[in-house]
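First up is the structure itself, then whatever we jot down about it.
One protein chain omitted, others in place.
In order of appearance the chains are A and B, and numbering begins at 1 in each one.
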Amino acid sequence: MNGIHDMGGMHGLGPIEREADEPVFHHEWEGKALALARVALAGGHFNLDEFRHVMERIPPVQYLSISYYERWLEGTVALLAEKGVISADEFSARLTELSGDPS
Amino acid sequence: MSRVITREVVQGLYKRTGTARVDADVAASFKVGDGIRARNVHPTGHTRLPRYIRGKQGRIATDHGVFQFADSLAHGGGKQPQHLYSVCFTAQELWGSQAPARDSLYIDLWDDYLEAV
Partner (left out) sequence: MSDEDVALRVRALESLLLEKGLVEAPAIDEIIDLFENRLGPQNGARVVARAWSDPDFKARLLENATDAIVEMGYEAVQGEDMVVVENTPKVQNLVVCTLCSCFPWATLGLPPVWYKSAPYRSRAASDPRGVLAEFGTEIAADAEVRVWDSNAELRYMVLPERPADTNGMSEDELMALVTRDSMIGVTKALAP
């Protein structure tokens, strides 16, 4: 697809920002998000090409505004729903439960 | 087939188990040195053929052998095993005459992405 992910040759995306002594993960959840995606891949629930494609399908504005591991997380959640492993309703119910927010 | 992921499974997984190489006897459409053009196609699904390569002419630099085809696997299709090549494009072919004459770009392209020139 002619998506936002296909970036070669684009202009205007800013300077390359480097970080000295960059940690492998910037937040604990990042390592976990990566691990859960790998678990779903290794578990045979989807393949790597499907996983790349689901991230390409994230709407362009969102693709550019969320972080790398958020794309991994949202891609994993979306594909597991598409594959019937964890439904969207089940996921949002669990979110509500964990946040302690009854609304 | 899905399976439960245990620590033992993970330890086994992070050996080199995930090659996309396919042991299949598939004929190559091109050989090293051949001139090719990347097809000017715009599939709406997954592809590993970037826009900046489409319609451009290059030269086969290496034949990597037979690999499964990402464009098919991303959509529940079969492996469609086919040759994957390292293809060299000059910077000027890709970016125009103002690009440095000596520079080039190499990218891996499957047989289905290419046509003879």
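The rule is short, and it goes like this: contacts are C-beta pairs under 8 Å (C-beta built on N, C-alpha and C of every residue); 3 or more make two chains touch, one makes a residue touch a chain.
The structure presented is a predicted model; accordingly, all values stated were derived computationally and were not measured.
> Among B:Arg21, B:His42 or B:His75, which one is in touch with the chain left out?
Checking the options B:Arg21, B:His42 or B:His75, the one contacting the hidden chain is B:Arg21.
> What is the set of chain A residues that contact the non-displayed chain in the whole complex?
These residues touch the chain not displayed: 5-11, 13-19, 22, 24-29, 31-36, 38-40, 43, 45, 52, 55, 64, 66, 68, 70, 73, 76-77, 80, 85-86, 90-91, 94-95, 98-99.
> For chain B, which residues reach the chain that was dropped from this view?
That gives, for chain B, the contact residues 2, 4-7, 9-11, 13-21, 48-50, 52, 64, 67, 70, 84, 86, 91, 94-95, 100, 102-110.
Criterion: only the chains that are shown with their structure count from here on.
> Starting from the mean Cα coordinates of chain A and chain B, work out the distance between those two points in Å.
24
> If we count contacts the way the header does, which residues on chain A are in touch with chain B in the complex?
Chain A residues touching chain B: 1-2, 6, 8-9, 39, 42-45, 47-50, 52-53, 56, 85.
> List the residues on chain B that touch chain A in their complex, please.
1-5, 9-10, 13, 18, 42-47, 50-52, 70-71, 73-75, 94-95
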